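Scroll down for the structure; my scribbles are underneath it.
Only one protein chain is missing from this complex, and each of the others stays in its spot.
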Amino acid sequence: MKAADIILKGCIRSHTPTNGGEIGAASTPLAALAPAIGSGRLPSMTNASGTGTERPRHADEAVPAAKRPTPPVQHAGPAARVENLRLRYPGEDTPLLFKGLSLTIERGQKVLLLGPSGCGKSTLLQVLGGLVPAAIRIPMKADCCLVPARPGYVFQDPDSQFCMPYADEEIAFALENAGIAREEMPARISRCLEAVGLCLADPHFPVAGMSQGMKQRLAIAAMIAMEPDALLLDEPTALLDEEGTRQVWSSLRSVWGGRTVIIVEHKIAGIAEDMDRVIVFGPDGSIQADGSPRLVFREHRELLREYGIWYPGFWEDYDRNAAIRPAATAPSSGVRSAELLLELDGLEGWRGGRPKVRTGPLAVNAGDWIAVTGVNGAGKSTLLLAIMKLIKTKGSLYIPGIPVQSLKKPGDMAKHAALSFQNPEFQLVTDSVLDELAYSLPRSLREPERSSRARTLMENYALDGLGGRHPYQLSMGQKRRLSVATAMVGGQRLLLLDEPTFGLDASGTVRMMEQLERLRSGGCAILMITHDPELVRRFATRQWLVDGGLVAERSGGTACI
Amino acid sequence: MSTAMPNADRPKGLTLADILVTLVVAVVFGIIYRIWNPMYDILKPLGLHAEQLSYGMWFMAGTFAFLLIRKPGAALLAETAAAALEAFMGGSWGASTLVYGVLQGLGAEIIFAAFLYRKAGPIVTVLASLGSAFVSIFIDAHYSYIDKMTAWNYTLFVSMRLLGSVVIAGLFAWALAKALERTGVLSLIRPASAKDYEALG
Partner (left out) sequence: MHLTFSHRETWLHRVNPTLKLAVSVLLFVAALFVHNPNVMALLAAASLLPLLATGHPPLRVLLYASPFLLVFISSASGMIMFGTGATLWFELGLIRITEESFYRGLHLGLRSLQVAAVGLAFALTTRPVALFYSLMQQLRMPSKYAYSFLAALNMVPLLADEFFTLRQALQIRGAGPGRKGIYGRLRMYALPLLAQSIRRAQRTAAAMEARRFRSGSGKRTYYYVYGWSRIDALYAVSIAALWLLAWLLGTHYPLLAATDVR
């Protein structure tokens, strides 16, 4: 048995899995939930691994009935298993994503899957829950493919998980699919919302009015409504801020009980210690490490760093090894050239007929790296749009040597300042990376120089070898770097960025930061919206705090968000 | 040996993902049309039918959706959806858009069906756009008495609408589908071929 070999080799369980047989007594709302949610069969909650948990995909792979583990023992058999999995995206020259992968996940186990971007962990999660190939038709073959009877999923993107406009209707959709009687729905809906800590006065709450963190918790509630025996979580916090991330993990911890949990995630700080097992995949989709979190984080730190995973202690390791000395910690950080690049005085950005954001007197000098911080909705993005004159503004904006009347339109501002949006795709307009860079170069530039300039840019922005690639087929980190490259091609010295590391893994973040540091030390000034205190502390030289629409310099060295 | 994939054939009929992609295509064109083209009702009173050139945008959802999905029903669904969305957003043409949408979608669908849904080149796309255009002219003849226009005006109306359809719903749709293909987002829409499975060994 190949699969078993791998498990035995790698899996050393460090501590007994959460609660083992005492799930019923778990101190979570789940216990209260069980009788209501269980579909009439009371034991269905306490023994998520009950009969029928194993649902072989094909008759010929079925485990003989006699071999099937009998309930209600926890860990009495696999919750999911693949043997000799081969999988590849359709297309001419796509590589094999998995070449004979075998993996078994025991029932009740809490497993974290880690690996570099693009190694196929999310796809594997969909195979382990049976979504591939039943619902998503990716060509795959396997000698054995066992999936949980009732897998429940939460995905990464809070904006594409719902088909109904209101919270109660979304959970009702899951209940309808399960054939739950209508009369039972309202009570179940409120219990599911309560279980994840979404305390809505009225469950008929518009999804569009929720924060991203609330949406993810609603997704968890809808998953719980289906009484899953296994929870499969595909980077549920990747697009959330710190607060949302914390809430999602605490909601999950309070509902998972004795169920099997498989998580794919890059940001593992809030969750790693709850796991029984961590599996690290290499770029080729092979298993590189498999064991208890303690073991993996101790023995395979190098691997985690290489694969761009935010393991605990990542920044401390970075500080020791960084090739580039961040500005904030470099000894020269205090010595700035005093060359003024931009001056704002009482600049107001208007939205919907009202001033949304207003600055005090603020100056930006060459060599500044200003972190723009503040809570969601404070007006940070509006500030950047106002500086670029993309919205109605009042007050003064001054750039040395440029008459005020030629700073009125976005087209004018774009000659002096570049803005990188959160979604880089919106700024990419051609069919290849090389064209994209060439497109932005001044028209006067003639052909041989034109392509050679573009090639130099590709090297500078760590995009070499990708010239022929379609911009949309790049990774998120590469897209962001390309959009910065195209924005800065015209020799602008002011760079405005809206959360440039949002959703990036650790290596993408570091690459972006080091690129920005090169620009800064080359005489540019950077204005960067961010929620990450580690970035502010390490890279920024100054900080602007946006509070209730007012922008002010935050003095006193320490970063505060 | 056993395989976890039921079969390599293209799944029959529209899958849930196909339907959602088709509907979203309709939404995108609906929004572009609505935001970008408020000129329609302003140009129309001039009676010179310049607005008819942009009318092809209405047929574009249908032809374009077929070029992406390449299955029976996609063109009809996309046109119907575009119309339903327009009606729901309080569009000023009310329930009539729904009737127009369904019938125009059928106009394109019939052409694609005539080629057994196997051809998706520029010529078939242009023919399908004309299918939609002819149906719309037919309804307009009843709704707007356009056959009671003076001869030159009637001819202008018909030729402008046909021209707009050929260019926008035919050629533009085809070129845009090609451009979208290069972005790689369609890789999961097109059904996998038997070759894809052979490569798995």
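Some observations on this one:
As written, the chains take the letters A and B, and residue 1 is the first residue of each chain.
One rule holds for everything that comes next: a contact is a pair of C-beta atoms (placed from the backbone, for glycine too) under 8 Å apart; a residue touches a chain by one contact, two chains touch by 3 or more.
Model, not experiment: these values are computed from the prediction.
Of the candidate positions A:V127, A:A167 or A:A222, contact with the unshown chain belongs to A:A222.
Considering the complete assembly, subunit B touches the hidden chain via residues 15-17, 19-21, 23-29, 31-32, 35-36, 41-42, 44-47, 49, 68, 77, 81, 84-85, 87-99, 142-145, 148-150, 152-153, 172, 175-176, 179-180, 183, 185-186, 188-189. Panel shows subunit A; residues 126, 129, 131, 134-136, 150-153, 155, 157, 159-166, 168-169, 172-182, 185, 206-208, 219, 222-223, 226, 385, 388, 390, 410-411, 413-414, 418-419, 421, 423, 425-429, 439-440, 443, 472, 486-487 of it touch the chain omitted from the view.
Rule of thumb we're sticking to: only the chains that are shown with their structure count from here on.
Between the Cα centres of subunit A and subunit B there is a gap of 35 Å. Of all residues in subunit B, those touching subunit A in their complex are 1-6, 8, 11, 16-17, 179, 182-185, 187-188, 190-193, 196-197, 199-201. Per the touch definition, subunit A reaches subunit B in the complex via residues 57-58, 60-61, 86-91, 94, 96, 133, 135-145, 431, 470, 472-473.
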